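Only a single protein chain was left out; the remaining protein chains are all shown in position.
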Amino acid sequence: MTKFLSDNAAPVHPKVWEAMRAADEADNPYDGDALSAQLDERFSDLFGRDCAAMWTATGTAANCLALGTMVQPHGAVVCHEEAHIEVDEGGAPGFYLHGAKLMLAQGEGAKLTPDGIAALIDPIRDDVHQVQPHAISITQASEYGRTYLPAELSALSEFAQSRGLGLHMDGARFANSAAFLGGSAADAAGNVDTLAFGFIKNGGMSAEAVVLFDAELAAQVKYRRKRAGHLQCKGRYLAAQILAMLEGDLWLANARHSNAAAQDIASGCGPRLMHAVEANELFVRLSPEERAALRSQGFDFYDWGADAARFVTAWNTRAEDASALGKAIASL
Amino acid sequence: MTKFLSDNAAPVHPKVWEAMRAADEADNPYDGDALSAQLDERFSDLFGRDCAAMWTATGTAANCLALGTMVQPHGAVVCHEEAHIEVDEGGAPGFYLHGAKLMLAQGEGAKLTPDGIAALIDPIRDDVHQVQPHAISITQASEYGRTYLPAELSALSEFAQSRGLGLHMDGARFANSAAFLGGSAADAAGNVDTLAFGFIKNGGMSAEAVVLFDAELAAQVKYRRKRAGHLQCKGRYLAAQILAMLEGDLWLANARHSNAAAQDIASGCGPRLMHAVEANELFVRLSPEERAALRSQGFDFYDWGADAARFVTAWNTRAEDASALGKAIASL
Amino acid sequence: MTKFLSDNAAPVHPKVWEAMRAADEADNPYDGDALSAQLDERFSDLFGRDCAAMWTATGTAANCLALGTMVQPHGAVVCHEEAHIEVDEGGAPGFYLHGAKLMLAQGEGAKLTPDGIAALIDPIRDDVHQVQPHAISITQASEYGRTYLPAELSALSEFAQSRGLGLHMDGARFANSAAFLGGSAADAAGNVDTLAFGFIKNGGMSAEAVVLFDAELAAQVKYRRKRAGHLQCKGRYLAAQILAMLEGDLWLANARHSNAAAQDIASGCGPRLMHAVEANELFVRLSPEERAALRSQGFDFYDWGADAARFVTAWNTRAEDASALGKAIASL
Partner (left out) sequence: MTKFLSDNAAPVHPKVWEAMRAADEADNPYDGDALSAQLDERFSDLFGRDCAAMWTATGTAANCLALGTMVQPHGAVVCHEEAHIEVDEGGAPGFYLHGAKLMLAQGEGAKLTPDGIAALIDPIRDDVHQVQPHAISITQASEYGRTYLPAELSALSEFAQSRGLGLHMDGARFANSAAFLGGSAADAAGNVDTLAFGFIKNGGMSAEAVVLFDAELAAQVKYRRKRAGHLQCKGRYLAAQILAMLEGDLWLANARHSNAAAQDIASGCGPRLMHAVEANELFVRLSPEERAALRSQGFDFYDWGADAARFVTAWNTRAEDASALGKAIASL
C-alpha cells in the first residue's frame, strides 16, 4: 500500500534520529540543557526578528499556549469554521483558555480575510452580554493546503492591529508554505504575534516550537507549559529534534520534497482539484468508483465527503509513487 | 563530575532506543498503532487485574489525567504537604482539575496514613462552605524515597473506600518501590484506583503510563488527554518505550540497579541518613563544609536545606561511583 | 413612553414585596431558613414528580448550574444557534462548564427538533479529536416567543435518551409557555432532566429556581452554587420571592396577563408577524419609517435587524397600552 493518508505518521528523519542520539549524554533537566538554550537565537536568526522559542510535544499544545498569551478567559478567538483548533483538537482551546470561545468565520480555502472576519465581528455589540474577540488564529498552510501570501498576511496583521486583536498562526505545515513561497520563513509568518511552528509532520518525532515574537511573554508561556504537564524532564531530546530540522535548512528541504510530490500528483488531477495545491495536501473530486479503482491499484488515502478524496505527501514520499498516483488519477 | 543530582536527566536505555528505531515504519497515527494497542493487555498481565493503560509524555500529565477521573472541580485531593503534585508541578492539578483544591496532610517520610488523613479531613463539615475531599494521592516511592508496604497500602485503600474517596498513586519512581518490595508490581500498587507509572526516570525518554484499574474510565481519560494536547500523532514511539521497558522486566532490572547503588551509598552514611533508603534517593545530613568536601572530590548533588544533601541514583549509575560516594561520606 | 422593550426590568409584584418584607425576621442564613426548606416540596407538587429546587439570582447562573450536572468539561451542549446561552450570556457556559463547547443547531423559531439535532451531531465521529455532545439545551418559550408543545417535548426527551444526552430547559419565560399550554407546569416541562424556572421577568426581583428532576444531583449543585458565589446569606428573601410567585398560582396569573397583552398586539399585526405568538414576545416586520411612526406615538421597543421590531409584554403591561399598540400597528 502506498500511503497518502497523512504526513503525521511518517518516520523520523535520519538526521533527527542522529541528533537525538547525540543528545543522550545527561545534561540539565527540563529546558536547562545546552540545546534548549539555543532555540531563541536560532529562531530569531531564522525570522530576522527577536523572538523566544520553546518546544512542546504537540501542535495542539503549541497553539493553545500561544493563544493563551493573547486571549483572556472571557474573550474569544476568531478562526475559520474548518480550522483545526475548532474541529480537530478535542476542545483543547476551551481547556487552555479557561472557557474562552472560538468564533467561526468563513473564507475560501479555509483562509481568513479581513472582510470575512469583519463580517463576523462587526455585529458584536460592545456589551458584556456578548463575548468579545481577543485574537485571530490563521493556519499556514490552511486546512485545505492553501498558503497565505505575504500581502494577505500584511492585510491580516494590519486588520488585527486596527481592532486590537492578537494574531496567531497555526503552522502545523508552516514549512510547506514557506517552501511554496520560496523558502523564507519571514515571508510565510508575516507579522504574526505568535506561531506554532510544526516539525513533527515534516520529519520530527515529538517536537513543535512555540514562537513568540514578543519575547517578553516567554515567562508566562513557560509557567503555563509546566502547568499543562508539557515540560518534559529530558527536554534536550526535543530541542535536538528542532535544531536538527533547522540545521542546513533540513525543514525546507523536506518541505520542498513533499510539495514537489504534491505537484506531481496535482499535474494529473486537472479540474478535479478542489483547491489550488500550495503545500502538500490535495483535495480531489473522485467518485466512489474512482476511489475504489485507485485503492485497488495500491494507493491509500482518506475519503473527503462523498465525492472526493484527500491525499497528503510527506518528507519521505517517493517521487515515483507520487508520479504513479498522478498518472493513475489522470487515467481514470 | 559524577552526577547524583537526579535520575530525571539520565540517558535513554539502549533497548529503549532500539525499540523506538524499530517503530520507525509508519503505522496508524495517535494511539491507533499496533504498539499502543498492546498496552492494556501488558499492564493487565503485569498487575494481575484488568486495567487500561495509556502513554503520556510526563508524570505531571499522568497524575492529573488520573486524578481527573475521581475529583470533581468543586472537590479536593488529599496529598502530603510535600507531595510532588503540591510543590513541584507548577499548579498543574489546579489546571487539570478546574480549580479543585489540594488538601495537605502530614506524615513521616512524606508518607500518608489513614490517621494522618483523618486528622485533616474529619474536622471538615459536610457543608457547602467547605471544600470536600474526593480523592487521596500517595507517592510510591515517596518524596523522601520511602516505600509504602503492602499492609500500609491495604490500610489506605480500605480507609479511602470507607470514606468514599478515590485513591491515586503517583508512581514516578514506582519501579524502585516494586524492586524494593521484591519485584511485584501488584504489591507495590496495592489496591489503588489509578497509577501514574513512571518510566522516564528509569531509562525511558518521554513516556509514562496512566494506568486505570477501572478500565471503564479509559474513554474519559482519552478525551481529556487529547484535550490537554497530550495525544501525540506518532504515539507509537511512546508505546515502544514502554513496551521495551516491560519486555523481560527491564523496568525492574533498571530499578534494582539504581536501588543497589543507593544502598551502596547508604552503607557509608550511618546516622547521617534522614530517611530509610527504600528506593533510589538518599537524604543525608551534611554540613556545608562536608558538602564542599564531597564536591571537591567530584560528586555532584543538590543541597537539601542548610544541613543536608539529596543524592539520587539512576539506571546508569556506575557501581564504582556509588561505592566511592559511600566511602567518601563515611570518611568525612 | 409606553415600554415594550423587555419584561426584564419590570417592577416587582406587590405580593412579592409583601412576602419579602414578611421574611425580614432573622432566620438561619444561606438556605437553612424555613422558606428555602419548602422549595423541594412545592416544586415537586407543581410538577407532579419528585425534584429538588434551589434559588439563584440569575437565569444565567441557573442554566449553568443545571448544565453542570450533565456536561463534563470535555463535552458539549447542543443548543440553537440563537439560544440565549450562546448569544447573550457572556460566555457563562464556558466558565461554568470549564471550557465545554456549545454546538449550534438550527431550527425554525429558535426551536430544536430531533432531526435538527441529529443533522448536527450524527456526523461527529466517536473520536477524541472531536468534542462529543453530552446534553441538549432548549428554551421554553424560545428566543422567538415560540412554545414547545408536549408532543415536541416528548420527541426531544426520547431522542436525548436514545443518544445518552441530558436534556435541559432554559425557562426564563417558562411561565408564559405554561400559560399558553393551558396552565400545566408539567406539560410545559415535559420530561426534561433540569429546568431553569424563571420568575424575575414575571414579577420577581432576583430569584430564579434551578429544578433538578433527579433530586440526587442536588448536593453537587449546592456545592457549585456556593463555589460560584451564588449562595446568598440572606437566602430567605429569594425563597420568599419564589414562594410568593407559586402561592395561588401568581406565576400563572402574571404570565396569562402578559400573554393576553401580546395577543392583543398580535391581533393588529397580521402578516407582519415573523413568528407565531405563543408567549409574550412579538417579532414584527416594520420598516424604519414605520418604527419611527410608532415611536412618535409613544411606544418604545427594540429594533430587530433592519426591517423588524421586537415587542415584549410584561406582568404589568396595561391592557389599554397593548390594545393601543395593536391598533397603531394595524393602522400603519
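Order of writing sets the chain letters: A, B and C. Residues in each chain are counted from 1.
Quick note on the criterion: a residue touches a chain if its C-beta (ideal position, glycine included) is under 8 Å from a C-beta of that chain, and two chains touch if they have at least 3 such contacts.
Please read these numbers as outputs of a predicted model, since none were measured by experiment.
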{"item": "Option touching the unshown chain, where B:Lys3, B:His80 or B:His98 are the choices", "value": "B:His98"}
{"item": "Residue of B:Glu41, B:Asp88 or B:Glu247 in touch with the missing chain, whole complex considered", "value": "B:Asp88"}
{"item": "Among B:His129, B:Arg295 or B:Lys327, residue touching the chain not depicted", "value": "B:His129"}
{"item": "Hidden partner chain, touching residue among C:Arg49, C:Lys234, C:Arg295 or C:Lys327", "value": "C:Lys234"}
{"item": "Contact residue for the chain not shown (choose from A:Val128, A:Ala276, A:Ala292 or A:Ala319)", "value": "A:Val128"}
{"item": "Residue ranges of chain C at the interface with the undisplayed chain", "value": "3, 6, 8-12, 17, 21, 24-29, 33, 56-58, 60-62, 64, 89-92, 94-96, 200-201, 205-206, 223, 226-234, 236-238"}
{"item": "Contact set of chain A toward the excluded chain (per top definition)", "value": "30, 72-74, 98, 128-129, 132, 220, 222-227, 231"}
{"item": "Where the missing chain touches chain B, by residue", "value": "73-74, 76, 87-91, 93-95, 97-101, 128-131"}
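As a working rule, only the chains that are shown with their structure count from here on.
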{"item": "Chain B and chain C, separation of their C-alpha mean positions in angstrom", "value": "50"}
{"item": "For chain B, residues contacting two or more additional chains", "value": "223, 226-227, 231"}
